[in-house]
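One protein chain omitted, others in place.
Order of writing sets the chain letters: A and B. Residues in each chain are counted from 1.
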Amino acid sequence: MDADAYLRSLRATAPLVHNMTNQVVANFVANGLLALGASPIMAYAEEESAEITAICHATALNIGTLTSPVFHSMLLAGRSANEHGHPLVLDPVGVGASDYRQKSIERLLSTTEMTLIRGNAGEIATLCGIQWAAKGVDSGDGQYDLKQLAMEAAQRFNCLIAISGQTDWISDGQRVIGVENGQPLMTTVTGMGCLLTAVCAAFLSVDNSLESIAMAHALYGIAGDKAFEQSRLPGSFQMHFLDQLYALSGIDQARIKMIQ
Amino acid sequence: MDADAYLRSLRATAPLVHNMTNQVVANFVANGLLALGASPIMAYAEEESAEITAICHATALNIGTLTSPVFHSMLLAGRSANEHGHPLVLDPVGVGASDYRQKSIERLLSTTEMTLIRGNAGEIATLCGIQWAAKGVDSGDGQYDLKQLAMEAAQRFNCLIAISGQTDWISDGQRVIGVENGQPLMTTVTGMGCLLTAVCAAFLSVDNSLESIAMAHALYGIAGDKAFEQSRLPGSFQMHFLDQLYALSGIDQARIKMIQ
Partner (left out) sequence: MDADAYLRSLRATAPLVHNMTNQVVANFVANGLLALGASPIMAYAEEESAEITAICHATALNIGTLTSPVFHSMLLAGRSANEHGHPLVLDPVGVGASDYRQKSIERLLSTTEMTLIRGNAGEIATLCGIQWAAKGVDSGDGQYDLKQLAMEAAQRFNCLIAISGQTDWISDGQRVIGVENGQPLMTTVTGMGCLLTAVCAAFLSVDNSLESIAMAHALYGIAGDKAFEQSRLPGSFQMHFLDQLYALSGIDQARIKMIQ
């Protein structure tokens, strides 16, 4: 499928995505999914998290403002997603920031099978037990490190891995695709990564593949590229970004910057 | 009262509205109420929900991201609103999506008296025990169905009912008013319905009547109509919508599209 075929397919399905995301970004994630053409739902109660996941096309778990009751509900939603064969995506926000986040992620990963884990380099490195603060993004051989990290993490967790950064690296454990779309200004808007996680969940419900996640990253970056053409300040950039997600279509192939 | 009289009255009162709303839309609801000229407050703790309702002019309950502790607080706030004779509004978000939501709504409706229930057709139908997915919005006699549904629900729950859609239908069980203001693009912004619920609560505190809710829907739709004149993309549309709520005044009667 080319970019437009993905977009048409996603908008025809309007996949219902269950987002157990953090309080900070829930509004932006919902608006971003709606703008793109998917349907968001958020449910946090243990009484319904599995049932909500069951009626959805995909589920995204995000530990940004995790609490004990929500974590319990996430375990139930994750199991439900696995039972129903729905895509399950994990965003290990700030996993290195506390023991609680690390142990919660370990328990999630030991009890459910993820379809995709998406995070920044430090988060994915932490999952792999690498002392990232010490190693650093710019250490030695540069981009090779992150490409290698994506590959190793995919093998280790037996799922797709997406590492966001100046170049995004997406791997299934055998191949790695780099995506160079997007703008540094995107890091000045909170929830840009969290929304990308939700968008990946929507794409996986249309096509569960490495290519699908690479395309999600490319199109998300292109929306950022187009928004950046309209504003270089974060408040107005965020607004234009939502507009551009909605307007995405007729994508010029030359805009898509993928590398192997 | 004509439209401007309603707006002047609301802004003179600046009613304090207690919103026990969902995490996804709380920011938008607060900004929308402020833009219109009302005052929002949100309180979720069982220790204070009844006391906060007591100092407010109206209370709105929204089950979008319901959890057990918040549900308990809602019961206390609902009882407090009834005791103080304040308007109490219910938004049964996604009530058909889980048993938990259905049972929670049933308990709310059996222990408190609502002034208004506002939702989309599927939600109001679910409350009435109608299999909406089977029946469908476009089934057979079209708009008549929704008009009838509003009337029946108002009789059944002994309160005002507002059904949002391309045409909104508002009923007190005896009469039904249709409102045709508003734009389909409003459905691409999360919380548009939730904010309307809060706006209805504010209007009820000014004038507790069928006409008041119809006027709230018309003015809300007119803000949408005006925002749509400025942008046809969801991010910028949302911004213009808040601007237009703030700017609403000198409403041309010809703009108000009510049908009986």
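Please note the rule applied: a residue touches a chain if its C-beta (ideal position, glycine included) is under 8 Å from a C-beta of that chain, and two chains touch if they have at least 3 such contacts.
As the structure is a computational prediction, the values presented were derived from the model and not from experiment.
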{"item": "Which of A:18, A:57 or A:101 contacts the chain that the document leaves out", "value": "A:101"}
{"item": "Residue in contact with the excluded chain [from A:15, A:122, A:191 or A:221]", "value": "A:191"}
{"item": "Contact footprint on chain A, counting only the chain that is left out", "value": "22-25, 27-28, 64-68, 94, 97-101, 187-191, 231, 233-236, 238-239"}
{"item": "Contact set of chain B toward the excluded chain (per top definition)", "value": "23, 26-27, 30-31, 34-35, 40-45, 47-48, 51-52, 55, 69, 238-243, 246-247"}
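Rule of thumb we're sticking to: only the chains that are shown with their structure count from here on.
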{"item": "Rigid-body rotation angle, chain B and chain A, from Cα fit (steps of 5°)", "value": "120"}
{"item": "Computed distance of Cα centres, chain B from chain A, in Å", "value": "33"}
